[in-house]
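Provided herewith is a single structure, encoded as structure tokens, for subsequent inquiry.
Shown here is a partial selection of chains from the complex, left in place.
Labels for the chains are A, B and C, by order of writing; each one numbers its residues from 1.
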Amino acid sequence: MILALSCPDRHGIVAAVSAFLFQRDCNISDAQQFGDAATETFFMRVVFEPVEGDAPEAIRAAFAEVGDRFGMDWTLRGTEPRKVMILTSKFDHCLADLLYRWRIDELPMDVTAIVSNHPRNQIGHVDLGALPFHHLPVQASEKAAQEAMLLKLIAETGTELVVLARYMQILSDDLAGQLAGRCINIHHSFLPGFKGAKPYHQAHARGVKVIGATAHYVTADLDEGPIIDQDVERISHRDTPEDLIRKGRDIERRVLARAVRYHLEDRVLMHHGKTVVFGD
Amino acid sequence: MILALSCPDRHGIVAAVSAFLFQRDCNISDAQQFGDAATETFFMRVVFEPVEGDAPEAIRAAFAEVGDRFGMDWTLRGTEPRKVMILTSKFDHCLADLLYRWRIDELPMDVTAIVSNHPRNQIGHVDLGALPFHHLPVQASEKAAQEAMLLKLIAETGTELVVLARYMQILSDDLAGQLAGRCINIHHSFLPGFKGAKPYHQAHARGVKVIGATAHYVTADLDEGPIIDQDVERISHRDTPEDLIRKGRDIERRVLARAVRYHLEDRVLMHHGKTVVFGD
Amino acid sequence: MILALSCPDRHGIVAAVSAFLFQRDCNISDAQQFGDAATETFFMRVVFEPVEGDAPEAIRAAFAEVGDRFGMDWTLRGTEPRKVMILTSKFDHCLADLLYRWRIDELPMDVTAIVSNHPRNQIGHVDLGALPFHHLPVQASEKAAQEAMLLKLIAETGTELVVLARYMQILSDDLAGQLAGRCINIHHSFLPGFKGAKPYHQAHARGVKVIGATAHYVTADLDEGPIIDQDVERISHRDTPEDLIRKGRDIERRVLARAVRYHLEDRVLMHHGKTVVFGD
């Protein structure tokens, strides 16, 4: 099981958590912690194996007391796969990458649906297999209706995480708000540089020597959500905007895949518009 | 000698340049070229060894005809060291690095002067040796006077390149204009992210996962000059602003040193607010 | 068309090549060159557009004179896709990656066949579509027979490049010799570190802090062929051999894809067991 928590930093947190797990005979296989001096907040992630017969519900019920005592924001989950919905566009490289990683068991998830603004035959380079595909076109006049359908689908499928894999549509403030903390987007620039549209063209115009991509939680404030991961590549004057787009695909897919995996493994804790990432 | 040129792209440029050098019996040791499709501009850098007795002045005079024919913007220089003035502040890590590289012959330059807003005893971690040091304090009310002294010093010493090695002062538009194309600054962020003051604190506040530094030519438009080089490092939530400053020092000094060396070796050609860098 | 050449370095090569192209009214869109001082060898790659109606055969025939004059080893090809055969094993991440890139037109190739030591149903995570698949099992006693079938298939399909995409079989000296310069392998370590089997386990045992992958031309001398590209990732004590294998997959696929693309675009010139790579 994975315990992830944050709370006001004070004496005795680790002692209390480790005593709890020790008394319950849990076997800790990994633990990371972090105290943020600026905000006096403490963060912790513990992976442990309960003794046989100790039910997750019982552990959660018992831990509630510790959580309450320290004013913790906490989750305690099993390692069963999480339900994930992937939204995409004709730019399907991130989708293809996520599905391949899922098929070789790199990503502990169940895919509830693939959703696109474009019909299925335009997702041309990816084998969707038997995965449910939903064509939900976005028209300016009916954006609210489209988002309502999306939310209904999320609810019906029990989707826990929505991944915008180059979805190329801006969510309404309302939808962004409803998906807070459970919707990850990949932006094709090293934010905060080149917010908004066509970042590779912006990068080319500015003449930067490094390009990047940023995976972040979606918030109502566009391109301002908490950053989970970023990566970059060197470029040169020889690179046209098309070259940047090509090189960028490689950065985007590995940054998004890393961010999704970190989220699925409860490695990401949000705090004050930023993230604590207990990486591997 | 090093020939560096740019001109409107059309048939026959390489043929003309290489025929010129061939007929003059010059031995080409390195050549790089680039045609920018977007602006239809051609760039070229050739390193060659003239035959004994062929004087640089004579070669330059002869080449003028080729340059005129193609409307070239060109320079043809020997490999003698260039005159460089370094401006710094109490943050002397870039200064220390440049001087060390100069001492071990990594940078083909003669240092004409070290200039600082602070008195010499505040440049405490660097051995200036016998280098001329000038304390030119900047006071808001007398900025124009200080810049006039600076310009006078640049003129008197024959300085060809001014390096702002964490100088921490903003040049006036007038001075920036006068030094156009011969003044390199190091900005401690991966521009265009985090322009302006205290970029590491901005980066910490935004929660980015990568920090960087940018070496660029100084223009009147602050932090918007043509970028010569950039580099980055991964960071994590564990890093405080002070950690970013520490890690940033390493990025700044290597980016600035690379940009200065590229400039000294005539590897940088400016064009439309961007650079072509014929790297090594 | 792409002209790629190497020859003993002497005066006038660039002048001759550029005069040839100028006189034939070819429009050069990219050119790179390199003179290796140690071996006194010159390398050049020129991309150009012939005038309409100037047939490739005619250009090649005319260029032969220049090639002969300078003792060049040269090729002059159109930009039509090259025929590529991919050999793989159950580790199909490189195969999946190459096929995706091919489908989105990142790799200018026609895939002649997919060959594996394992039956098709074990290549489980990749959509092979209508591509010809050949199951050519390797048994120790019949390696020669299997390789004969392979060579026959290469000949029949007109395959110009063989890619060992984690093929996991060692080619015989004879086969390696026959495929010299047209067979690329991906080795899952930063050669020359960790040659031979199970490099990630070797890396874990040694406790390195960086792992890598190497794409190289196959030679009879195992893991000693000319290196085309390498890349690396930082790791830590937290990484198990399984983590290294996972992280390594990302490195392997991007290094192999880059090497294959460079080869397909005639960017790689071999020389004395090393390569000159005119990258983009």
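Basically, contacts are C-beta pairs under 8 Å (C-beta built on N, C-alpha and C of every residue); 3 or more make two chains touch, one makes a residue touch a chain.
Here the structure is a predicted model, which means the values were calculated and not measured.
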Quick one: 3 copies here, how many in the whole complex? 4
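Rule of thumb we're sticking to: only the chains that are shown with their structure count from here on.
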Relative to chain B, the most remote chain by C-alpha centroid is chain A
My parser should flag the chain pair with the most contacts; which pair should that be? A-B
Could you tell me the distance, in whole angstrom, between the mean C-alpha positions of chain B and chain C? 37
For the pair chain A and chain B, the C-alpha centroid-to-centroid distance in angstrom is 41
Interfacial residue positions of chain C with respect to chain B in the complex: 11-12, 14-15, 18-19, 21-22, 25, 27-33, 35, 37
Chain C residues touching chain A - in the complex, by the definition given at the top: 93, 96, 100, 103-104, 106, 124-127, 238-239, 243, 246, 250, 254, 280
Contact footprint of chain B on chain A as seen in their complex: 34, 36-38, 190-194, 206-210, 212, 226-232, 236-238, 240, 273-277, 279
